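Complex shown without one protein chain; remaining protein chains in place.
== chain A ==
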Amino acid sequence: MFSIYARRRFVNFVSLSLSVLAMLFGLFWLAWILYTLFKNGFSSLTPVLFTQTTPAPGSAGGLSNAIIGSLAMSIVGTLVGTPIGILAGTYLAEFGDRGWLAPVTRFINDILLSAPSIVIGLFMYEVYVVHTGHFSGWAGALALAILVIPVVVRTTESMLRLVPHSMREAAYALGAPQWKMTLQVTLRAAKAGVVTGVILAVARIVGETAPLLFTSLNNQFYSNMNQPMANLPVVIFQFAMSPYEDWHNLAWAGSLLIGLFVLVMNILARTLIKPQQQH
């Protein structure tokens, strides 16, 4: 009798200890990665980094063209992807209760949400780069837009579904047409959630490398959107793979910039959305 009791206690103790260890294991990696990032990147965070263009090995330089390129492509990608995502998400939430289109779209959207981003890069290569014959910032921005869409669709739909029906009914009772009700009542009520979705999408695309490898590629200089365009992730990739020490340092600095940006975006997204709305 006692031995069974002791064994059960023992099994319980061991497995719960393992669970605590698993938690520490997860936190350990996060701490290690963040520590490395700060240790290696912090010393290179100088004004030069933001004012000079990417250098040849051995000479001084910064990442300004890559920073500008990343910003430009992320902004265009967000501006293109967000309205598409919000409108599609609105359809799913407001008109999505009958017919085949909504469930299928919801399903496909979830697939796109997790689809390998490198495949999106291949797609943009096929439909844009092959036809125009050159890599360009526009192709990169459009590839990023495709990554923005599913994130925004999903958050928009779930946030709109949280808006109580009584609000819709109140708007109808006042004689508002459906489009006015959706745009000015429900979407406004869900604004914080929708903005959170956009922020999360931005945090996702700003560090994406794979889809840019085949679309915007890279450039050592300032460029317009019609040319191959420098961007932080691809510069980091090329510099980190190179044998030059000073390029490595720049790559670390670029990684720290992206890491900090993503961190800030994540914190922002979480403060915008109240805890009770999350589930």
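Note that contacts are C-beta pairs under 8 Å (C-beta built on N, C-alpha and C of every residue); 3 or more make two chains touch, one makes a residue touch a chain; residues count from 1.
By our rule, contacts and distances are computed from a predicted model.
Trainee: For the chain that is missing from this picture, which UniProt protein name fits: "Acetoin:2,6-dichlorophenolindophenol oxidoreductase subunit beta", "Phosphate transport system permease protein", "Cytochrome bo(3) ubiquinol oxidase subunit 3" or "PTS sugar transporter subunit IIB"?
Mentor: "Phosphate transport system permease protein"
Trainee: With the full complex in mind, choose from A:L92, A:V151, A:V194 or A:A230 the residue touching the hidden chain.
Mentor: For the chain that is not drawn, the touching residue is A:L92.
Trainee: From the listed residues A:L112, A:M167, A:M225 or A:L272, report the one that touches the chain absent from this view.
Mentor: A:L112
Trainee: List every residue of chain A that touches the chain not included in the displayed model.
Mentor: 8-9, 11-12, 15-16, 18-23, 25-27, 29-30, 32-33, 36-37, 40, 84, 87-88, 90-92, 94-96, 101-102, 104-105, 107-112, 114-120, 122-123, 125-127, 130, 146, 149-150, 153, 177-179, 182, 203, 206-210, 213-214, 217, 233, 236-237, 240-241, 248, 251-252, 255, 258-259, 262-263, 266, 270, 275, 279
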